[in-house]
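Remarks on the structure that follows.
Excluded from the complex is one protein chain; the other protein chains are retained at their positions.
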Amino acid sequence: MANYYDIHDILMQDENVSTVFLHKANGAGFLDPSSEDNNVARGSVVDLPLWLAQDLVQRQIVHVKLPSCFNARVRKEVQADPACIDLRSKCPFYYEMGCKLVELNVDPTLGPYLLDTLRGRYKDLLCKALTATLTGNPKFVPLLTEEETRLFEAGRDSMKAFKKWRLQGPRLERAAILGRKRTRDPTPIWS
Amino acid sequence: MAGQGASEPALFTELEVEFMAEDESINIVPNVRMDTLNMICGDYGPFRPQIPVTVPLWLGIAMKKRSKCRIQPPDWMSVERLSEVLEMEREAPREFQPLPFHYVEIAKLLLDNAREDFENNYMVQSLLEDIKDVRWDKVEKGLKNLSGRTHAVKLKNISAMEVNRMRTFTVRALQSFFKHDNDDMMKQTPTDSDSQSTPSSSDRLPRRTLRPR
């Protein structure tokens, strides 16, 4: 079930997460800008891209900390007014990152929170997608995460295409004479 | 292979939906004489002046464009019938009224090409626009009610063009909710706070045997 080539997945996994090293890591000092020798001390907090962090979790070398964009303060903000929050600036792959963190068992309450957030923003998103004017991007689009943007575009593009078809008048038909590429057989036989 | 996440074009274009609608039957009244047409899609005719005959929409329009016939407006496109439908659409806010599956496309093709064959064509057009609007409002309302994993949505009496218009958005929304609203995502039992378990089998990590440390 690989999504190996999915660009959104690739970009999402490039986002950094904060990790705590459970063991000392010799020779891995390049990961930690604050290390003086070439090692990472046990207990160090290091920012790593998600693709690396999840591998190290699998080997039980690090523990991923819940990113700040999912902390209690932000959740409260979001729940107060889900539709108007700028989720994109918190993390453009807010939902995808969240799902990945749920998989890594970082926080069991994260899943329900993500669903609620989606629900809260969905209705608003729906309205806007179906009534969007055809020119340019409305000003709320920069507030949407990648997934939401795709949803929005799906709605908007469908409406656009339908309106275009509806306004199109009778189609021009190619004159029959132009379509006739066949040579004329002098002996007509209906079989 | 790559780029599957990018904004995909619609599954069926409006023109493709229209193409499928063009096989629907309509009645025409020819003003010429023509032998029976034995075509792959069926046999139609013979055509005699002033005798109504049933043909596929694409054929009727083609003949109309060449002024070889006039269109007999379908029963469902009369002002009386459409007014009834509009009223019932308004009165039953959670149902769609029965209409031909391709009513949007048929109406457009007929009114675009054979407007003069409809008496009160302005009224017919206006009623159709209202019907479309009322029905689309119902679609939007239904979409608004999605709020979690949905295993089935029933759309009785919806039409082809309405399906097409809502398709991409609806499918994506349903997929999003499906992704977020499932048992794996909702696990509430906190695990041992010191260790995070290995990812589940649906993960996209390269699965490999770990070398012993």
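Note that the chains are named A and B in the order they appear, and that numbering of residues resets to 1 at the start of each chain.
One rule holds for everything that comes next: a residue touches a chain if its C-beta (ideal position, glycine included) is under 8 Å from a C-beta of that chain, and two chains touch if they have at least 3 such contacts.
We take it that contacts and distances are computed from a predicted model.
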The chain missing from this complex carries, among "Eukaryotic mitochondrial regulator protein-domain-containing protein", "Glycine cleavage system H protein", "Large ribosomal subunit protein uL3m" or "DNA replication complex GINS protein SLD5", the UniProt name "DNA replication complex GINS protein SLD5"
Tell me which residue among B:28, B:59, B:127 or B:185 touches the hidden chain in the full complex. B:59
Could you list which residues of subunit B touch the chain missing from the display? 1, 4, 11-12, 16, 19-20, 22-25, 34-35, 37, 39-44, 54-59, 62-63, 66, 68, 74-76, 98-102, 150-158, 160, 163, 167, 170-171, 174-175, 178, 204, 206-209
Mind pulling the subunit A residues that touch the left-out chain? 1-5, 176-177, 179-180, 182-191
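Operating definition for what follows: only the chains that are shown with their structure count from here on.
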Note: subunit B sits from subunit A at a C-alpha centroid distance in Å of 28
Listed in rising order, the residues of subunit A that touch subunit B in the complex are 1-9, 54-55, 57-60, 63-64, 95, 99, 102-106, 108-109, 111-112, 114-115, 118-119, 122-123, 126-127, 129-130, 147, 150-151, 153-155, 157-159, 161-162, 164-166, 169-170, 173
Note which residues of subunit B are touching subunit A in the complex, please. 1-7, 10, 13-15, 18, 62, 65, 108, 112-113, 140, 143-144, 146-148, 161, 164-169, 172-173, 176-177, 179-181, 184-191, 194-200, 202-205, 210, 213
